[in-house]
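Only one protein chain is missing; all other protein chains are in place.
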Amino acid sequence: MGEMGETGAQGSRGTLGVAVIGTGRMGADHVRRINDVISGARVAAVADIDAGRAERLAHGIKGATAYTEPAAAMDDPGVDAVLIASPGPAHEAALLDAFARDLPVLCEKPLTPDAASALRVLEAEQKLGHRRVQVGFMRRYDAGYRTLKSLLDKGAYGRPLMLHNKHRNADTPPGFTNAMMINDSVVHEIDVTRWLLDEEITAVRVLRPAPTDNAPEGLSDPQLILFETTGGQVVDTELFVNCRFGYQVSCEAVCEAGTARIGDDHGVYVNTAGHWGGTITPGFVERFEDAYDRQVQHWVDATRRGEVEGPSCWDGYAAAAVCEAGVLAQATGDRVVVELIERPDLYR
Amino acid sequence: MGEMGETGAQGSRGTLGVAVIGTGRMGADHVRRINDVISGARVAAVADIDAGRAERLAHGIKGATAYTEPAAAMDDPGVDAVLIASPGPAHEAALLDAFARDLPVLCEKPLTPDAASALRVLEAEQKLGHRRVQVGFMRRYDAGYRTLKSLLDKGAYGRPLMLHNKHRNADTPPGFTNAMMINDSVVHEIDVTRWLLDEEITAVRVLRPAPTDNAPEGLSDPQLILFETTGGQVVDTELFVNCRFGYQVSCEAVCEAGTARIGDDHGVYVNTAGHWGGTITPGFVERFEDAYDRQVQHWVDATRRGEVEGPSCWDGYAAAAVCEAGVLAQATGDRVVVELIERPDLYR
Amino acid sequence: MGEMGETGAQGSRGTLGVAVIGTGRMGADHVRRINDVISGARVAAVADIDAGRAERLAHGIKGATAYTEPAAAMDDPGVDAVLIASPGPAHEAALLDAFARDLPVLCEKPLTPDAASALRVLEAEQKLGHRRVQVGFMRRYDAGYRTLKSLLDKGAYGRPLMLHNKHRNADTPPGFTNAMMINDSVVHEIDVTRWLLDEEITAVRVLRPAPTDNAPEGLSDPQLILFETTGGQVVDTELFVNCRFGYQVSCEAVCEAGTARIGDDHGVYVNTAGHWGGTITPGFVERFEDAYDRQVQHWVDATRRGEVEGPSCWDGYAAAAVCEAGVLAQATGDRVVVELIERPDLYR
Partner (left out) sequence: MGEMGETGAQGSRGTLGVAVIGTGRMGADHVRRINDVISGARVAAVADIDAGRAERLAHGIKGATAYTEPAAAMDDPGVDAVLIASPGPAHEAALLDAFARDLPVLCEKPLTPDAASALRVLEAEQKLGHRRVQVGFMRRYDAGYRTLKSLLDKGAYGRPLMLHNKHRNADTPPGFTNAMMINDSVVHEIDVTRWLLDEEITAVRVLRPAPTDNAPEGLSDPQLILFETTGGQVVDTELFVNCRFGYQVSCEAVCEAGTARIGDDHGVYVNTAGHWGGTITPGFVERFEDAYDRQVQHWVDATRRGEVEGPSCWDGYAAAAVCEAGVLAQATGDRVVVELIERPDLYR
């Protein structure tokens, strides 16, 4: 592992140098994310079998080097951790390379494409004697799923008995197969089922309705997938990947004394104790936390570009003038006219 | 201005060194935000009249120095920009200090506490010849308001004719006055009105219903505030700061051919062309973008602490095993039992 | 008053013979309603200045006679009560005619077109010494408004402080004027304000935004109407009668400890005690009461026409067969095939 704490000036712990393995759509997006969105990390190396693509990506990033071999990228002196975003069949080798260097790994899902290879990875990590891998099941980080998980964990509505999942895509890319409907789509419901319920899945059934005419020839779309769990729960998932109308992922947990649903364009929607509905945010911090974060990020981004954006001194002045009129109107009960100077050129 | 591009290793442009002026609730929160949440910036200096508070805050941040004078903090060699979060009456002096050094500023609202002082700041910035200040009207960065703004800007439902705002707080801190209801609360509706409609406010009325028994003696709560604009629009705001049930901010724009409302625990809610409702996210990127960001941030944070969290290799293996059973169940129509090895100790 | 109890065979009290005064849109609709929808009444007489229109309407109804004079209709021996649905300026005379005969009256709104004539009616009814008139403010019979009223009456969320009303029409008929926006549209909000709050309105303001291009020349549309009440409440009403998107009437009561809104395509929507949402029906009676009523009404209507509709014996048989398969499937855990005979011709 590289020496963290020397490379960066940010924070008390030093910036994490990351090697991003794979520079396709997901890999390039993670590079952008590390660069522009999150705090405490930087891209130290990128690796892709396509040398040109790796170099183009590394070119725009100060301190990032391009490699064609994952192992070489991991050996870059600035690298503290590895993010694997290459195609699934390449994951096993990259994971073993990272284990050989004892580097922390964020591995895009799937861990590997089948259970046998996943088992080999599992055994290799056990030989290290400690966990090194986080698998990229990102739904566990979605605000809705997290709230649902916390409700289930604290038993807000009693034991969970069933889950109803819906997983809908507007359409599928060319070459999408029935097996991919399980391996690439339902795999997310597999993970959230195991995570939300804290149980293993013990059996699977798949029902296949007469397919939509909008599905490519041979694709059985939609499907209804049924899980049973070690806890005796039953989980159904509607998978409909050519639904035309958009992307929609929802999950309803049916518990002994209530149900909670996420994903329908509003916060957690609960039925319990004679009422349907949800929770009102307690204060402005919860309501506008994202706005505060975005505000400061936009200001930092604009400033680094040498630009000034957002509400100006004119906006501050106009607000002050309206406030003064408002306080007078409040005291008198009258209609109070707001007086403003002419808007200076600088603020047009 | 400090030399950007030399201080940090992150990104192509260098990390922005920020002096945070004021270390009360808002200032301390901005320090945390710059440190732990956003990318591209670091806290280089903090200033507070309370030296001990400034030092305690600076202590935990590598490379940050504590000052008691705003001007001294701005002179810190690592400082590229200034974030003013001191009390409103201190803003004018701090802004002039920043102008003297030609530093970019993010100034918490209000710009200054009254129109006369705001006008002086306006004139000082004009003498610089370029904009340096962004005022902290953070609602402009709220996802809901931004979507509403973009709908209005593209005329999705024709010209806006009215706005209905609701601004509700569970309760007020001790000492909250009628004037503060305008200056601290309604000021946000003043700004979003001006910004959403791109018009100035020309007149104000305030109606004061018989107050709730839950308001402190002397506080006229709720109130109905009415604005008229240069565009002839009428804007009403219910301000109810002891509503007991929580914090709720919503805004409905009434346009010639439809209305759009934000803030009611769901996405933008539209009435138009015979339908009520909203927009379905087109794809997984929009739906789960925040989850991807949070996933990588959590991984980076845990890794920097030397920890491993999140979905493990066991989760990757179990998902692979269920996928294999699922593909078989799909092909056969049968109930397929999932076979897993016993869970190794490392993953318990 | 006619002798009730002799005319009809329905119920223990006899069917109420109604004289319908005015056979325009509203009058004809009330005739249909008395005939086909409600129980316990029949149309005994209709009156219209247009003799042909009255006769055409009476022709299809057994026992109904047509008149041109309201007084003559009221003198019909089968008449027990009067429903006035003529134009507003004709109401005063018809009401006095009914008072002269001491007949119960349902009078479409407005009672009369102005306060002075309403006062004369008020005085005439007082001379009778008992109430005879019900005014047709039908919103008091809307399920949503009734629930809201009962919540306010029992103080579910404390004292009401404000009402926010919205009253939107897709468009206006030719000749619609600003005065009609008050007299024909806002009059409903005037009544629900007085009824819901149980207070009188003490003052009115009207704000007129720059109008929509979709309004006819000269119509100030939309408007914001403000009421103050004897209870100190403030009530605002958005009236927008050329909103294009449809008809929408909603009302939100803001109380000391919560708000309740009706009219947005769902049941009563409440904010209180940290939650938004509404009430779940306690049982199937509440949920399906209307369905039961409609079922029996449809059966009676079809039977009187000599027809048979609705679910058939085939539907009853098929349900029984699926139930048998279901009970077996439940006991065995197996997929059980449903066996049906071929569908007989009678049920195709």
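Here the chain labels run A, B and C in written order, and each chain numbers its own residues starting at 1.
Everything below uses one rule, namely that a residue touches a chain if its C-beta (ideal position, glycine included) is under 8 Å from a C-beta of that chain, and two chains touch if they have at least 3 such contacts.
This structure is a prediction, so every number in the text was calculated from the model and none was measured.
Trainee: Touching the left-out chain: which of A:39, A:233 or A:330?
Mentor: Per the contact definition at the top, the residue touching the missing chain is A:233.
Trainee: Return the single residue from C:19, C:66, C:81 or C:215 that touches the missing chain.
Mentor: Only one listed residue reaches the unshown chain, and that is C:81.
Trainee: Considering the entire assembly, which residues of chain A contact the chain that has been omitted?
Mentor: For chain A, the residues touching the absent chain are 158-159, 161-162, 164, 207-214, 222, 224, 226, 228, 231-234, 236, 238, 240, 243-246, 248, 254, 256-259, 264-265, 271-276.
Trainee: Give me the chain B residues in contact with the hidden chain, please.
Mentor: Against the missing chain, chain B presents residues 270-271, 274-280, 282.
By our rule, only the chains that are shown with their structure count from here on.
Trainee: Need the most distant chain from chain C, centre defined as the mean of C-alpha atoms.
Mentor: For chain C, the chain whose C-alpha mean is farthest off is A.
Trainee: Where the CA atoms of chain B average out and where those of chain C average out, how many Å apart are those spots?
Mentor: Roughly 46 Å, centre to centre.
Trainee: Considering chain C alone, which of its residues make contact with at least two other chains?
Mentor: In chain C, 271, 274-276 touch at least two other chains.
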